[in-house]
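One structure coming up, written as structure tokens, with questions to follow.
Missing here is one protein chain; the remaining ones are kept as they sit in the complex.
Our next item is chain A:
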Amino acid sequence: MSSQSTTEQGAQSPLMAYLKAHMREYGLLFALIAIMVFFQIVTGGTLMRPVNITNLFLQNSYIIIMALGMLIVIVAGHIDLSVGSVMGFVGAFAAVMIVDWGLPVPLAVVISLLLGTVVGAAQGYWVAYWKIPSFIVTLAGMLVFRGLSLWLLQGQSIGPFPPTFQLLSTGFVPDILPRSATEGLAALFGARNFNVLAMGVGIVASAAIVWMGLRARARNAAYGIELEPSNFFWARNAIVIGGLLFLTFKLSTFRGLPNVAVTMGVLIIIYSFLTQNTVIGRRIYALGGNEKAAKLSGIKTERLTFLAFVNMGFLAALAGLIFAARLNTATPKAGFSLELDVIAAVFIGGASMSGGSGKIVGAVVGAFIMGVMNNGMSIMGIGIDYQQVIKGLVLLAAVIFDVYNKQKQG
């Protein structure tokens, strides 16, 4: 008698039925917008000022970068509690190499990324091939690498870094046009300068989003797959593109595209493609959805699990470098309890604790929701005590909303 409960929605309009079935995706987008509007109002417009938007990118880039890897780990059915410590450890090691030993920056960056990868491999090995629960292995890793960074730094901060290293985080992509050529535009918008490259990237990206969306729709229509109603499609795209153009416009009236935003954007595109359009991505979802069935379908489940942790280690190392470059110093506290922000972002973004579901876009939006709240509450001068409480409640609410939706769909 299990397959007979789906006819319930017959009485509702198809639009409402569709909205209900996809509440999670729309809900996330609306939540982000609502939070941004709310903080824009209560901070008296500070949130959306060009300098603050630039800051938002700089402050959240390392969380978003780690959330990309964490999403994959969580989809594969695991968790990584060590990322905050690994990130601090790699940052500390980079500082030792660059500041104390005087290694050239590019070499130190490569060694640091390799170090993160090795750390990821070391943890992934026990999880994948020895079937030791990832919670335990990475809890151990969290303690070990926190301890190692304390030992490396001898409890002190190391810095400052040479300017080339700082560029990783605080640098901006130079504009394609000389300053003199854009003065007219700057005057038009009443800004001190105008970065054509940043605006151009926004416009090109917007066009690409619409074009790819339309192509996917045409393809689905050809195969009789349920389509998003067209007014929903256009409304959603209008919101996304509007937001994107707004953000890039703000960036272009400040200093243009931060280097780190470019790194982040490229990684988001790569990982979205990897998870949604490649064989390896598909297999990770299968592994998290039902490990035994995946294995009996010829999927090398151990190797995939291992790779998920290797990848996580690499991204944690990258985040560690960016974080150190931003602070211009490596401190023993770097990355402390950041793993919780990263994991929270992934779950707010709709991933399931039991594995097998969740999307990169969701994790990114989840990280932005956390980031905007952090930033907005700090501007408002809300104490760290209340901030923690509010963030905790938002995480809980997001997951309850998820479970509630699932139950209603039966």
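Just so we're on the same page, a residue touches a chain if its C-beta (ideal position, glycine included) is under 8 Å from a C-beta of that chain, and two chains touch if they have at least 3 such contacts; residues count from 1.
The working rule: contacts and distances are computed from a predicted model.
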Protein name (UniProt record) of the chain left out of view, among "Xylose import ATP-binding protein XylG", "Transglutaminase-like domain-containing protein", "Biotin-dependent carboxyltransferase family protein" or "Multicomponent Na+:H+ antiporter subunit E": "Xylose import ATP-binding protein XylG"
Residue of A:Ile33, A:Ala207 or A:Ile225 touching the missing chain in the full complex: A:Ile225
Residue touching the undisplayed chain, where the options are A:Ala286, A:Val346 or A:Leu395: A:Ala286
Residue touching the undisplayed chain, where the options are A:Ser180, A:Ser230, A:Asn277 or A:Gln407: A:Asn277
Residues from chain A at the interface with the omitted partner, ascending: 1-8, 10, 219, 222-226, 277-280, 282-283, 285-286, 289-290, 292-300, 356-357
